[in-house]
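Here the complex is missing a single protein chain, while all its other protein chains stay put.
Order of writing sets the chain letters: A, B and C. Residues in each chain are counted from 1.
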């Protein structure tokens, strides 16, 4: 890419340098495979401490779609469905991976990518009958595909609603670190663990080469999870490479420092774009922002910057998606802002 | 592990140091995701050249079981089966991953892990009928689970047989580098590509952190393969990490140098063990060997060395599996041989 | 049921008496199983003639949901989806049967249960990418779940649209006989065959004990269909019982006479209800009608008549579904109309 910088996603670079150092340092050590190595054990212990649940079952998986299809096929019976936002990753960006495991996604329209009891209720209010699938899980992302996050109150209400209705609550945390370090966040990792049945802390989009750490707190879905992992091809022979990475990311809260860096740069862009008078598709204080710009401005920006055109807003304006990461240099942000100012008519 | 050395498998260590260097060097470069990066393109170009087929479709996948279930579910229709050795990895070590995609494995007993037209024929001789599955693929491994390899003549006969019977021939090449550098090998990578419809060059067991390079030469199964990859969760966001690794492994034939090292150490062990008068379960010139030892000798070896007890041979003897890798130091081999000599009664 | 009459559905009674006679007459004859009997051959020949396609492949299947899941899983590749109305049977009344075979249903909101190129287009306009499922089939019902039917013009436009976009067009014809004998219909069975790739003529809801006749006209999906039938458990040992029934229903167009009877009684109800000033949820000239009545009237009707309350329209009114069949006696219609008149305030 010959861009000044790409804001296309948060997985354009490799990984935080400390991870490569740790991989190098441990390289010739011999370890058992399949996640039975001591690094994985260390990462698991660190994460158990952070979620304050010594009995949480934790597994390191190599890929987000793989994790989503693994988790949902493991916790649902054949006739059970999952409820998700219509804009959710599992519904729009996974090539039918969930359905390929046999399960229906029941979608809910939502403007900001977030679910609430009110939005879910109509699905539950259908008459219960063996002629229809039975909803058994709610899938949400934090942060969402639209950069938005859940407040503690919102997640608590959703969690209580799920408990009352015997639904598993599952958070796709591919970008959880960004959510938990957003300036508008009031949730802790411990809250997340307490309020959900299963969730994951994403690594690939938050500074790792690859890997997602699945945390299971609900007793009834812990059993035999490793069988599911192996059957879905989600178990790495060299499990150590996930263990080493999550050990690095989790110790001293590195993953949150990296996410905070990305959030702060995104906020800087947001403020600058707002000051130029441009509106936003959603209100995001995480590393994904969606300014709405004149198409002619977008055309000029496209020459030097990488990003996705998210959707047309009207004939002359579109929302674009800008993403920052642990690796984004502040001067590239400045550069982008300057160009944007310059392009403003 | 407090062993002097573990011969338990060829994925006990990290990866060849040059891979870590390449990952480090490229770390801050920005690349598109999902295998659209230039490193992946380089690796693909290298491998196309090595198989001498500029039209081969090549994809880098993160895991062996994942690759097997991906390939077989992509090339088989719902009612089609795959023929495999009873000892094959897909039949014994993948938690029913193939069946989980809906396909029957029709197994063939074979003493050395290898298939031949003669062994497969009885399955094809069943009356053809819509009451039974229809075999459409033959799955073999080279080297096999028992360390054995195919000769050019054997593979040619099998390939012709498959063509005549309209069966796809698929090689699980998790340990293909070991096979192709074995002293008894007469096959080239180009032969492999010509004689099969789809195969892969394994990375995880041959010096990479993870990754298998799938090569598709048969036209009719090339189409839409990326849809299958994504749906099965087999596509890494940071595809570059596979591209970088295979670029390293393939350029200058590094993967073959690493495999040759492992083979030669395994052969050294074989000769020493034979000279002590112990028989072997199979005749292997690759990095997996299966000596048959007295149980009391095994008990003593177990204290200082890691390995699997493969199977009981009689009341007092068992076959063990010893595996070497790119990372095995020759002095550990010497150490093992000395101990074995010492333990001989 | 102690009702005066149930209008709950069109499968409340057994089957047309001539079918029982034919079953009785042939009862001791010996026939081969699995649809290889001469009655099935006769039914197939009759239907081939009616659709004017001597090369159509025709199979008799025991059940509507079974037929839908069989057809869609047979014609779709793993990553391909089917487009259907949000109110469609496969989306709302089959317990996720289609997803259980691995395929996503992409739903389209539609007020009258019918699809059109305009309604489908937004789904096709998503960027084509291996990150999303690829639509490959359009599923419609004629008549729909809401009693509406397709005109020849509508179906022709939809058919052309599907051809242009390489989509298979599949009609669920569970109630096709009612559609084709509706007073507002201008389609023939031959038109249906020409304009679709695969469809079925329903028996269970049109006078048979059970059975749906699948007609395949598109060459590329004919191959190996019997393997799919057997694998899904959709093949009856005594295939003759389907052959005998469809022979009866098809010869002399009996199925259409039965449907016309039901339609005419439904129309009689419609006229009477309209004359009482009640509106309807949809405009239906088939055997399913959806009058909107005051809830207090519904409560009174419920005592003596069976029917489903389809949906609440406002606080005081609901749409109910009334269904007639081949077996509905005209005096029950009169009885219902009289009661309705009496209940009118």
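Throughout what follows, a contact is a pair of C-beta atoms (placed from the backbone, for glycine too) under 8 Å apart; a residue touches a chain by one contact, two chains touch by 3 or more.
Keep in mind that this is a model prediction, so the values were computed, not measured.
From the set B:95, B:159 or B:231, the residue in touch with the chain omitted from the display is B:95, counting the whole complex. Only one of C:240, C:261 or C:321 touches the chain withheld from this view, namely C:240.
The residue from A:49, A:93, A:152 or A:226 that touches the chain not shown here is A:226. Contact with the chain that does not appear here is found for just one residue of C:63, C:117 or C:294, C:63. Although one chain is not displayed, its contacts with chain A can still be listed: residues 73-74, 77-79, 102, 130-131, 133-134, 224, 226-231.
Touching residues on chain B toward the chain that is not drawn are 78-79, 81, 92-96, 99-105, 130-133.
Looking at chain C, the residues touching the absent chain are 1, 3, 5-6, 8-9, 11-15, 17, 20, 23-24, 26-33, 62-70, 94-97, 100, 204-205, 209-210, 227, 230-238, 240-241, 306, 327.
Throughout what follows, only the chains that are shown with their structure count from here on.
Ranked by separation of Cα centres from chain B, the top chain is C. Closest to the middle of the protein, by Cα centroid, lies chain A.
As a whole-number value, the distance joining the C-alpha centres of chain A and chain B reads 34 Å.
One finds 51 Å separating the Cα centroids of chain B and chain C. The distance from the centre of chain A to the centre of chain C, each centre being the mean of the chain's C-alpha atoms, comes to 43 Å. Contact of a single residue of chain C with at least two other chains is seen at positions 78-79, 102, 130-131.
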